[in-house]
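Note that this complex is displayed minus one protein chain, with the remaining chains in position.
Naming follows writing order (A, B and C), and every chain is counted from residue 1.
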Amino acid sequence: MTTGMTPIVKNTARLVSGFIAIFGIYIAMTGHVSPGGGFAGGVILAAAAVLVVLAFGRDTAEQIITESRCHIYDAAGAGLFLLVALCGYFTGGFFVNFIARHSVGEVGHLASGGTIIVSNLFIMVKVAAGLAGGFLALAAFRRANLPDGHPAEEL
Amino acid sequence: MESIVPLLVAFPLGMAFAVVAMAHVKGLKRLTAPLAVGVVLANLILTFILLGAVVPRIFVGGWGPDPEKALGIEMLGDGLSKMMLVIINLVALVSLIFAGAYMRRFTKVWLFQALFLLMTGAMNGVVLAGDLFNLFVFLEVAAIASYALVAFGCESEELEAAFRYLVLGTVGSAFILLGVTILYSLTGQLNMAAVAQKLELIGTSPAVLLAAAALIAGLSLKAAMVPFHAWLPDAHPSAPAPVSAMLSGVLIKASGIYAIARLVFNVFGPTPQYATILIALGAASMVLGMLMALGQWDLKRLLAYSSISQAGYIILALGVAAEVMSRAQPDEAVAGLCLFGGLFHLFNHAAFKGLLFLASGSIEQQVGTRQLKEMGGLGRSMRVTGFCCRIGALSIAGVPPFNGFFSKLIIIIALAMAHQYVLCAIAAGVAVGTLLMYVKVQRYALEGPASGRAAGATEAPVLMCVALVVLAAVCVAAGVAMVPLRDHLFGPARDVLLEATKALSTGVIR
Amino acid sequence: MGVEYLVISLLVFMLIAVLIAVEARDLLSSVISLGAGGFALSVLFLLLGAPDLAITQVVVEVIALVLLIRLVVTRRDTTSETPRDALRTGLVLLAGGVLLVGMFFAVGGTGALGTVPPFGEPIMGEADLATLSKTPGQPVAARYLTDAAGQTGAGNAVMAVLLDFRAYDTLGEATVIFVSILGAYAVLRRVGRRGHQELAS
Partner (left out) sequence: MGIAIYVLAFAVLVVGLYAVVAKKNVVKIIVGLLVLDYAVNLLLVLIGYRSGGQAPILEPGQTSAELAAKAVDPLPQAMVLTSIVIGLGLTALMVAMGLRLYEKYGTFDTNKIRSLRG
């Protein structure tokens, strides 16, 4: 139905979206040593997906980002985050940071903070998939019966 | 034993994630409904295991309770929380069984199951929270799930009701967060026990009162106390019947009344100011809810207004208990009786209002209408549903020997013993009004000639009848087994409230 | 003290932006003004020592704006406003706001203890850093700062709080996003429930 925007926009989006996605992953991965974190990273990743959907149109974008895939990644991210929390049961209780109890690592380096980096990545997957899927669902929504002959909207 | 407590929240949430993933895998899709029922059943069993145990203070993540590490979020496993857990998981289980047959009319039922599990898990989280901000977070999860569930039918009426519910609910949440903010800036703590200890030093300064006012206003919006009730008469009837049963039976209690009781008694401490606010809210809700319900001809709207009125009873009992406890010479026996009456009524209302909403759902499905005037003779054509509906109506109307009679009697006696004769008269008058209201339901729905659509009505599917029978049995059993229930379920809960601000910090160092 | 003036001017900008957002006749300009307010908020977060929040607020604002524009674009506004009612409500709310601020600043209880601490001197500052882990009842935030690096290994104290000390809250937070996206799916279903006749057939 929608074919997306002009070639200029498409090419720019093709170039930029990858960088945005990498930036999102970077923000999520370094959350424990610098500002950022899983939520910000996830939202940035979702913004990359939104850019692709807007530039190429929903139908083209759905070849990569489908709603059902988003659902599965959304649930998997949330479930894995919970799994990290449940793993704490082996070393004392719910949400025990079992790696940091063993060794906190060198503060300021990437390998520090125990489960924080893992949790951040899972949250990133969850938030990115959730928001991208939610945006797709909203973009897919079109009015069935237009009140007084509005033109069908384009997005 | 304390290691089960976090599971009560984590398990339903995790399984809700699993339900969503399963819905996209071929072959697993039909397993979501049994899974959801199994999860809630497991939760109920865990709750009963917990009921017999003494739970020490639990800190998530191992950050506590010794003062060297006391940094984490506390979870409460005391009598009050256990009582609420029993109510939540019992009604949730019955509603889910009922939904197995009822939700066939709806599309994408797995969404319903996932949202329902998330709401149940979040409500467990609310009643287990021992930390102000954690309480807010789980209130939000439960509230957002309930907005979506109210709109689940996706028709105009549902959407409009859900939108109004969402707007008022979000304003309530903003006020709750504002209250938490002010309390944090005053005390530097979020842990309820630590905040309570700090507040005892501070007393009631204007800033504390502002925080309390913001919290009570926000939570009253969630509990639909008059004058914050505008959303409830639209939202509860619009939802699918199992969701209405959950909202009226449990959600307004877990995220409204329970949270008010916990904060007023255990964090702020019962003082005359808070007692007056609670009494005013409770009395207004009782009277106005009853008056508006009397004029309704739509069965589900009548039940919704009646929920406001019955919730008013509970808040009134809590308010009078707070007033008695704030006197110069507090009379523990009278306050205890008030609290017992209020908590017993909370349990009873969950049982019979859940039952009545589910019964109204099966009537609506079989007859095709919610208008009382278009029904009639259902006691004959739908025997099981009619019989259970009659038990529910008799219970809520306060006819002996059902449970509603005892809880209302206890509240009225306790009000008299507290020398609150005006309130006592109001409570008795509202009880009479409630009786009239349910005589009307009996007269028009169950008795009389079957006219129009009601003539062809047949009995509801087996699963729906099973759910109704279970709740009807609970109603009868709670009336008969009042004394053992008091000793094992309501007694510990009452003691938590009676201990006021000392309750949360017993055995604590921080 | 330069920060405070910057904060005040940004707050004034934000107030004007949200006022335009609330009062604009055109829905699209209303939504865009709201976005301006949101970006002012993220700069405020940056000034107030909260870079994590600034990043999150910016990206969240972008997504929220896209969603809101999706809502208003091509949809006509046909609202009938009654200015007099709005004025009355506004006056009542203004009185309420004055009461709110009054109680917020009122001095009472046992002296300074019951009063909200003034701007720039958070309750955390009362903590005695030397005796922090031994004396109970001190503001818990100071412990988060001193213990974050040593106990969890995270240099960013906010992340240490969010994903270790108070990770249980974050589970709730992740669940909120999950619930609301599921809710949006549920609301956007083309057909929610079927009528009685369709069920019978």
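Miscellaneous remarks
Here, a residue touches a chain if its C-beta (ideal position, glycine included) is under 8 Å from a C-beta of that chain, and two chains touch if they have at least 3 such contacts.
Since this is a predicted model, take the numbers as computed values, not measurements.
In the entire assembly, the chain absent from the figure touches the shown chains A, B, C.
Interface note for the absent chain: among B:A33, B:L46, B:A142 or B:A162, the touching residue is B:A162. What chain A contributes to its contact with the hidden chain is residues 33-35, 37, 39, 43, 107-108, 127, 131, 134, 137-138, 141, 143-145, 147-148.
Contact between chain C and the unshown chain involves residues 1, 3-4, 7-8, 11-12, 14-15, 18-19, 21-22, 27, 30-31, 34, 37-38, 41, 44-45, 48-53, 56-57, 60, 63-64, 67-68, 70-72, 75, 77-81, 85-86, 89-90, 93-94, 96-97, 100-101, 104-105, 116-125, 127, 129, 140-142, 144-150, 155-158, 160-162, 166, 169-170, 172-173, 176-177, 179-181, 183-184, 187-188.
Chain B residues in contact with the hidden partner, per the touch definition given at the top, are 133, 137, 140, 144, 147-148, 151, 154-157, 159-160, 162-163, 166-167, 170-171, 174, 177-178, 180-181, 184-185, 190.
Keep in mind that, in the parts below, only the chains that are shown with their structure count from here on.
Using mean Cα coordinates as chain centres, the one most removed from chain C is B. Centre-to-centre separation of chain A and chain C, using mean CA positions: 21 Å. Our note on geometry: chain A versus chain B, Cα centroid distance of 35 Å, whole angstroms. Counting partner chains per residue, chain A shows two or more touched chains at residues 74-75, 78, 82, 85, 94-95, 97.
Residue positions of chain C touching 2 or more other chains: 164, 167-168, 171, 173, 175, 178, 180, 184-185, 190. Contacts from chain B toward chain C in the complex involve residues 6, 10, 13, 16-17, 20, 60-61, 63, 67-68, 70-73, 104-108, 111-112, 114-115, 118, 121-122, 125, 133-134, 137-138, 140-141, 144-145, 147-149, 151-155, 158-159, 162, 182, 184-191, 194, 197-198, 201-210, 240, 365, 368, 509-510. Across the complex, chain C is touched by residues 27, 31-40, 43-44, 46-47, 50, 54, 74-75, 77-78, 81-82, 85, 94-95, 97, 100, 103-108, 112-116, 119-120, 123, 126-127, 130-131, 133-135, 137-141, 144, 150-151, 153, 155 of chain A. Across the interface of their complex, chain A is touched by residues 51-52, 54-56, 59-60, 62-63, 66-67, 70, 73-74, 149-156, 158-160, 162-164, 167-168, 170-171, 173-175, 177-178, 180-181, 184-185, 188, 190 of chain C.
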